[in-house]
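Take a look at this one; I'll ask things after.
The complex is shown incomplete by one protein chain, all other protein chains being positioned as in the whole.
Labels run A, B and C following the written order; every chain starts at residue 1.
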Amino acid sequence: MNAPTGSAVDADFLRRWLGTATESIEREADHLTELDSPIGDADHGGNMRRGFRAARTAVEQEPPDTPGAVLVAVGRQLISTVGGASGPLYGTLLRRAGKSLGDEPTVTAAQLRDALRAGVDGVAQLGGAVPEDKTMLDALLPAIDALSGALDAGGSLAEVLAAAAQAAEDGAKATIPLRARKGRASYLGDRSIGHQDPGATSSALLIAALAQTAQEAA
Amino acid sequence: MNAPTGSAVDADFLRRWLGTATESIEREADHLTELDSPIGDADHGGNMRRGFRAARTAVEQEPPDTPGAVLVAVGRQLISTVGGASGPLYGTLLRRAGKSLGDEPTVTAAQLRDALRAGVDGVAQLGGAVPEDKTMLDALLPAIDALSGALDAGGSLAEVLAAAAQAAEDGAKATIPLRARKGRASYLGDRSIGHQDPGATSSALLIAALAQTAQEAA
Amino acid sequence: MRMLINVPETVVADALRGMSVTYPDLTVDVEHRVVMRKGVPYEGKVALVSGGGSGHEPLHGGFVGRGMLTAACPGEVFTSPVPDQMLRAAAAVDSGAGVLFVVKNYTGDVLNFDMAAELAEDEGVQVAKVLVNDDVAVTDSLYTAGRRGTGATLFVEKIAGAAAEEGAPLDRVAAIAHQVNEMSRTFGVALSAVTTPAKGGPTFDLPDGELELGIGIHGEPGRERRGMMTSGEIADFAVDAVVDDLRPDGPVLLLVNGMGATPLLELYGFAAEVHRVLAQRQVPVARSLVGNYVTSLDMAGASVTICQVDEELLRLWDAPVATPALRWGC
Partner (left out) sequence: MRMLINVPETVVADALRGMSVTYPDLTVDVEHRVVMRKGVPYEGKVALVSGGGSGHEPLHGGFVGRGMLTAACPGEVFTSPVPDQMLRAAAAVDSGAGVLFVVKNYTGDVLNFDMAAELAEDEGVQVAKVLVNDDVAVTDSLYTAGRRGTGATLFVEKIAGAAAEEGAPLDRVAAIAHQVNEMSRTFGVALSAVTTPAKGGPTFDLPDGELELGIGIHGEPGRERRGMMTSGEIADFAVDAVVDDLRPDGPVLLLVNGMGATPLLELYGFAAEVHRVLAQRQVPVARSLVGNYVTSLDMAGASVTICQVDEELLRLWDAPVATPALRWGC
């Protein structure tokens, strides 16, 4: 079975995604830091901005020519420039996902889903978080499930990524009532309740950027 | 020529003055500190309160039996407990005044005037300030001049001290437009203009306490 | 924004430039963000490398020097450094005797140092790690990221550093570091929130006259907010917290640490109260250190750390140290 039309993802697609994601992070950086203030240390926006700027510059200077290589390059830059909890976690997410795509010049939506799932498994393994711990996983896991579901229903790339983006955004919002059990917010105990997790929010932004890239290509 | 009736000042009079002055300082301490904030270091109220509390305790514990001895005792306590600029200056004022009264059990208003003038000369000598430098002298000097004038006009003790108190208060208010040339306020240059001098204000309080003591005795 | 900075983006680099011109005994690699003792590696000596987010100065860069850290890796403000830094530091300071990573227990620090350790071992550097987690305000359970590393870091770095200076092998230096951490407890209190350069305003809202009990060093709010307490009441609360948790049965090292903006005058007064409570709890104080050592930018407040010591740890504590922030015996 072939991938549906318009569903092929190549290096160029992911490079465009990187541009869109970086712009979105730039736009939302202050908001991410704001979210990281009451239940964290007020640096998440700055961390993400620093990492994505570096990643975009690196990818522009030496554009990788496979989708896997783009993700690996972005992941490596995040690890080397972000620091904090989010640097290794997002870095692992993207490096694992990139590695799982191998050397193929174009990959299908299903391959992308499998790669993202591998990446998210890496995040769970590294950070030891489970659903409802009030972390980025609470946006990432529902996103992949939604992507998977939409794919099984035969959606186009733009459609399946739009579904993923919606689920990620819902997942981020759903962290508000949760009591944090991982990361800095966990130090607050019950006082972490009532705030949206910054990492889940940035995850939703990154997946929304995927959806937007697909939509602009469609 | 004898002193007019009711004009005799004895140790008891000055001990009552000390009580009244201490109460007045307690009441006005925060205000004095407030005045010392924009053009000083926000301690004048605390300084005066600490000194007068100590002086009152010392005088209560070992009541001196001449007016001169009361003033010397108060002056010594101020020197030993106040610190800052006001401690040595007020201490010198009262010690000099007290010494100039000698051992007499009662003194006249004229003797009191001369004693105060000696004390104020001591302040001028020690601190090197001249009129309009925006210091306590700007309340003390007019007060003594007014006391002297009222005395020459044949006023009672209560009357001459009331005149002195009024002049001291006017003198303190008149420091507002002055540019400070001594003490901490001088560091501010033109920015010292527009604020009332804390030391002139406390001087006015001390002289008002003298007037009140005489009035209550009359 | 009451900050003495150029722009938020260059705060850490600017500070490293300043350290580099201020401390002739240190080598400061401003570009790669590594602060090193001059003349490393020292033949046959175990090296200590620590690091963490900036904003806690003098920790860690101010503790680099004879008898303490060999290198420090400062991250962005309140953001743990990246593995590249620790890797570069480890490669530069390893004499062949191995490197001890001193890691404060925060998710970011742990993950980044772990990555660095893997990479360093790939490059043939023998790495041991000690996790510092002394903050009793955080329950160490499945429901949190575990106790935070705060004041005890100073004890671990000083005492393990002294052991390394004496020539102890890596496993011994690591064992001592673990022991110091095991025997240490901290409790902190904030009287004001912190302002980070990036945010430019307070990270949380703490009304005048209230305080946060059980704070960390990253401007996070504590577990509980209370109306103002006296210095004596705060000492009661903090000392009870650490003593009840550690239950020391011998002499302790005491660190009364300022969070940054609390005047030394107040800190000394607080230290007097802490001593009073320790005496009441019959905990003898062998050595005592008062000052701003593990700070949180411009936060007002203080923390109390105790570390129970045996003769050996006390001897290592007293051993000479020559760093910008801690110096004695030489």
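Assume a contact is a pair of C-beta atoms (placed from the backbone, for glycine too) under 8 Å apart; a residue touches a chain by one contact, two chains touch by 3 or more.
From a predicted model like this one, the values you see are computed outputs, not experimental measurements.
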| item | value |
| --- | --- |
| Where the missing chain makes contact, among the chains that are shown | B, C |
| Touch criterion as defined above, residue of B:89, B:107 or B:144 at the omitted chain | B:89 |
| Absent-chain contact - pick from C:50, C:85, C:192 or C:308 | C:192 |
| On subunit B, residues whose C-beta touches the chain left out of the figure | 33, 37-43, 45-47, 50, 79-89, 126-127, 179, 181-184, 186-189, 191 |
| Subunit C, residues in touch with the chain not shown (by the definition above) | 1-7, 10-12, 14-22, 54-55, 57-58, 62, 77, 191-192, 208-209, 228, 230-232, 234, 256, 260-273, 275, 285, 288-290, 292, 295, 297-298, 300-302, 327-328, 330 |
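The rule we apply is simple: only the chains that are shown with their structure count from here on.
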| item | value |
| --- | --- |
| Top chain pair, ranked by how many C-beta pairs fall in contact | A-C |
| Centroid distance [mean C-alpha coordinates] between subunit B and subunit A, Å | 76 |
| Intercentroid distance (Cα basis), subunit C paired with subunit B, Å | 55 |
| Rounded Å distance, subunit A centre to subunit C centre (Cα mean) | 33 |
| Contacts with 2+ other chains: residues of subunit B | none |
